[in-house]
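Got a structure here, written out as structure tokens. Questions coming.
Take a look at chain A:
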Amino acid sequence: MKVIEVENLTKRFGSFTAVDNISFSVEKGEIFGFLGANGAGKTTAMRMLCGLLVPTSGKGVVAGYDIQHQSEKVKASIGYMSQKFALYEDLKVWENIRLYAGIYGVPEKETKERTDMLLAELGFEKEKESLVKSLPLGWRQKLAFSVSIFHNPEIVFLDEPTGGVDPVTRRQFWEMIYKASERGITVFVTTHYMDEAEYCNRVSIMVDGRIDALDSPSALRREFAAASMDEVFRHLARKSKNNGL
Partner candidate 1 sequence: MREFRIFVQKEFFHIFRDRWTTLILLVLPVLMIILFGFGITTEIRNTKFAVYDPSRDAATQEIVNKLESSDYFTLDSYLSSPGDIEQLFKEGRVGFVIVFGEKFYQSMLHTGDAKIQLIADGTDPNTASILTNYATALINTYQQELFASQLIAESGKRGITAETRLLYNPTLKSAYNIVPGIMGMILMLICAIMTSVSIAREKELGTMEVLLVSPMKPFLIILSKLVPYFTISIINYITILLLSVFVLKVPIAGSLVLLTALSLLFIFVSLSFGILISSLVEKQIVALLISGMLLMMPAVFLSGLMFPVESMPQVLQWFSHILPVKWFIIAVRNVMIKGLGFSSIIKEVAILTGMGIIILMASIKKFKYRLE
Partner candidate 2 sequence: MLKYLLEKEFKQFFRSRALPKMAVIMPFMAMLIFPLAANFEIKNINLAVVDNDKSVTSVKLVNKITSGGYFRLAESAATYGDAMRGVELNRSDIILEIPSNFERDLKREGEAKLFIAANAVSQTKGGLGSAYLAGIIGDFNKSINTQLKDGAITISPRFWYNPRLLYTYFMVPALMVMVLAMVCGFLPALNIVGEKENGTIEQINVTPVNKLTFILSKLLPYWIIGFVVLTICFFVAWFAYGLVPAGSLATIYLFAALFVLSFSGFGLVISNYATTLQQAMFMMFFFLLTFIFMSGLYTPVANMPDWAQKLSIISPLKYIIIVLRQVYLKGSGFTDLLNSFWMLSAFAIFFNGWAVLSYRKKS
């Protein structure tokens, strides 16, 4: 079953084409990596899928809803974690969870029980009453991810979730992603850490707004006769008109 289907999706800002006629689909339960250099159009594409940006042309269906006309329904079925840390720093840990759970309509009693379970799982029991601004970055990112899937969305969109996080925490973060995936949540993740690309079921690589490659990491390595995803990526990025490499 496909949970994301995109056909000929395009977004222009004035004369600049940020996303150029892309088409792809994502299966339920998949971990789908969305790769590309800075400015390749990853974030723009993702923002369209989340209903934050209106496409210039093309069609997209997320969780069975049209992204252009049913964006509010799309929003009810997804979770989102942005590149910039976006929980409220002046709210406590449990207050942030309660806020977002409430927004998505999770019953209050269930929220209470699951909050304690979640905090135990993360090892944050002691931080329940702490203000979010007092937590270290890695902890905050883990918390933000947990909040974004607290309401059991069909799909969660993660925009460079591990930027600026240390390797140990990154590892733990990916373990959390796997767990979510086991629960049946489809994960759509952008990153530019190529080692993370290896953890995905399938990856797409964007160059100058187009998708230049899309397959499982092993198939891509084979296709480009490369030893690692890093090499695949550099091979493709070299073709870019405006690469920074």
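Candidate selection criterion: all candidates are chains of the complex that A comes from, given by their letters.
Definition applied: contacts are C-beta pairs under 8 Å (C-beta built on N, C-alpha and C of every residue); 3 or more make two chains touch, one makes a residue touch a chain; residues count from 1.
Please read these numbers as outputs of a predicted model, since none were measured by experiment.
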- Of 1 or 2, which one touches chain A within the complex? 2
- Message: With touch defined as at the start, can you tell me which chain A residues reach candidate 2 in the complex?
- Response: 50-54, 71-72, 75-76, 78, 80, 82, 84-91, 95, 98-100, 102-105, 131, 157
